[in-house]
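Notes for the one structure printed next.
The excerpt is restricted to a subset of chains, each kept in its original location.
We call the chains A, B and C, going by the order they appear; numbering starts again at 1 in every chain.
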Amino acid sequence: MPINAPSVAELLGKISRTPLSVMEVCGTHTVSIFRSGIRSVLPPTLRLVSGPGCPVCVTDQGEIEAALSLLDRGAVVAAYGDMFKVPCEGGSLASKRSRGLDARVVTGAMDVLSLAEEYSSREVVFLGVGFETTAPATAALVAEAARRGIRNLSVLSFHKRTPPAVELLAADPDLRLSGFLLPGHVCVILGHDPFRFLPEKYGLPGVIAGFEPDQILLGLADIVRQHEQGAPALRSVYGKAVKKEGNPKALGLLEEVFEHRDTAWRGIGTIPASGLALKRPYESFDAEKRFGISLRPGTPPAGCRCGEVLTGKIIPPECPLFRSACTPLSPVGPCMVSGEGTCGAYFRYFKGDRS
Amino acid sequence: MCLAVPHTIKEILGENRALASAGAVRTEIRTDLLDDVVPGDTVLVHAGFAIEKLSPEDSEELKSLWDELRALAGEPYAH
Amino acid sequence: MKDTTVTLGHGSGGRQSAELVSQLLDSFRKRNIGPELEDAALLPGGYAMTLDGFTVSPRRFPGGDIGHLCVCGCANDLAVRGASPDFLGISLVLEEGLSSEEAASYMESAASTCARLGMTLAAGDTKVVPSGAVDGMIITGCAFGRIRTARTLSMTGIHEGDTLLVTTSIGRHGAAIASARFDLPVEGLLSDCAPLWPALSPLLHLEGLRCMRDCTRGGLGTVLCEWAEATGLHFSLDEDAIPVGFQVQSLCDVLGFDPLYMACEGCAALAVAPSDADEALRILRQSPLCADAAVIGRVSSAEPKGMVSMKTSIGGERLVDMPWGEILPRIC
């Protein structure tokens, strides 16, 4: 079947008539859009706005400080590679590791079990970040550690829930978004229901898409189609991977291990019920309780406009620090750190402000 | 947000553990989040966990979307 | 430099490496006794020399080991400057507790590669440090060879309009190491670690041969960014033309890596006058190591100057930048 990216792009040019602003919520979408140069093939009527869907970017400074403080206290701290370079006042996991502290890269949450066995006489802490796609792995780790009676393992649960953030943006009168490209993998877990508020409450198209360039273009095309036809809906164009009901086992595990809590999103502020904390039966695995950590939400670095970038109010080249004081080597804000942070992606891939 | 890569199940290693391949890569994954995973299944893996099974693409939905878009563009149906 | 603590990012071959190197060379530069930033130095008397430290972990990897790597790495730095690999020096720093047989096995690999290349070990050095003062061993190689071309191959020879080639599929060394380090076996994946002299020397007669560089740390992407920055020209690449093997692509998908930045140890980038590009490709492909050689882009005076851009598979365009800092596996 002749669906390839260039032909979708061509089609999109034909159907897009009214100017639209569409937000891609997910950082993986952001990066795929930049790396494939999608912006350069879109019709001028279609404006893409990058959203807060990079777990690195939205992890609050206070949360990073908490992880570093545990390193300082002698714990082994395990984290996904994505988190290593994120700076806060006290440094980063990478800079702590370079001073000989035990920050370890893991590629899966379950690797933390072996670390806890290897360092049986030390505290091993997992820095749990990410959205609903990632949180089930942490939940499974905690459940398994509980089953095995492992005593030296705990978790800093800084996981975040996507729907509250998306609703905040949908409701923002300044943004005037025309629709949302929704994160395919979050929806693999959550299903369709948590995003139905988009068409039902705000009259906005919500399209769940995969991450290949052609899948993204197809998702965008469907948002345009919904607008052109005046029929906003929630739809998945990600094939059979996303089921309407999501992944029941994953949802059950999240329900078993976590409860909602108010959580600070870096650059955005506290969003009610947008975080996941360990429930009472698992509180012995809660590193915040175990080490008596009280999170202090960080203040954004002076001059950094991450909050506006993360909510799509400005694009990075509009930040005065972009490419001058703020580069991937010495990032001012977290959006510049991550490979999928909006500022980082603009810096690396965007020709617009250079030619 | 969440890199996830399709893997093919090669071997069930025990409760919630399987050997899988992603292209030429062989790796051990967790299957806690899925029921009834069997060798040959294609699953989407994120952070070491299979988060969903992928069925052989049913093109009907995609075909109908494509048709809708072409109609909107005023192009004739190609099939 | 803002950050005065050396981090792994400084070792990853990208932008940070360049900044550290520049700080370290400052004392030599201000006395006018500093080096150019080419693979090998051209000395009076028609010789070229180079040196490189090797710290690969694991020391034995699919497709080679640290001994073979050391010889290839040094010989390739000579080869890309048109010098034959004639003499080698090897300096070993060994951790006490290492098996001397293991160390000797790397010397066997090194010797065998040298013998194939007609290279003689002229000098050696061995130091032993206390347990914990080095992780197993470090090999530093220096190589020395006669320059076999009348032209000076260097970045300064790159011109607007030149064609860019790559000698083989990219990223195989970095992928082999990552596969071992992250315990992700990849079927059929071997490091590309190999001496380039046999494949590159037949190109030396081409009038249009401008510059060659072996893509080591930092991969093809870093080499091209360095060239663009140094020449102030624009380099445009064609994503679909860059050869990436199935194995490398699979591993990059799983770990969230970009093949453009994965290390190679038997792969060079070439800038060639357009008139000689076809002939260069033909000659390269005669070497079994360069069957996948390809034209991947061209040099122009377009904007943005000093930068690399890439035409993507979907017909879009984007920039290619050097990697920033250490390359880490991602879940996002």
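A few remarks follow.
Here is the rule we go by: a contact is a pair of C-beta atoms (placed from the backbone, for glycine too) under 8 Å apart; a residue touches a chain by one contact, two chains touch by 3 or more.
Everything quoted here is computed from the prediction, not taken from an experiment.
What you see is one copy per chain type; the file as a whole holds them as A x2, B x2, C x2.
Everything that follows uses one rule, which is that only the chains that are shown with their structure count from here on.
Counting C-beta pairs in contact across B-C and across A-B shows that the higher total falls to A-B.
In this assembly, the C-alpha centroid of subunit B lies 36 Å from the C-alpha centroid of subunit C.
Subunit A and subunit B have Cα centroids lying 21 Å from one another.
In subunit C, the residues that reach two or more other chains under the touch definition are 256, 330-332. Looking at subunit B, one finds that residues 1-3, 46-47 touch two or more other chains.
Those residues of subunit A lying in contact with subunit B across their complex are 1-3, 11, 14-15, 25-29, 53-55, 80, 107-111, 130-131, 133-134, 136-137, 140, 183, 185-186, 188-189, 218, 221-222, 225, 228-229, 237, 239-243, 247, 249-250, 253, 340.
For subunit B in complex with subunit C, the residues that touch the partner chain are 1-3, 5, 21-27, 46-47.
Those residues of subunit A that touch subunit C in the shared complex are 5-6, 9, 27-28, 34-41, 54-56, 80-82, 84-85, 94-95, 98-99, 105, 107, 130, 134, 213-214, 217, 327-330, 338-340, 347-351, 354-355.
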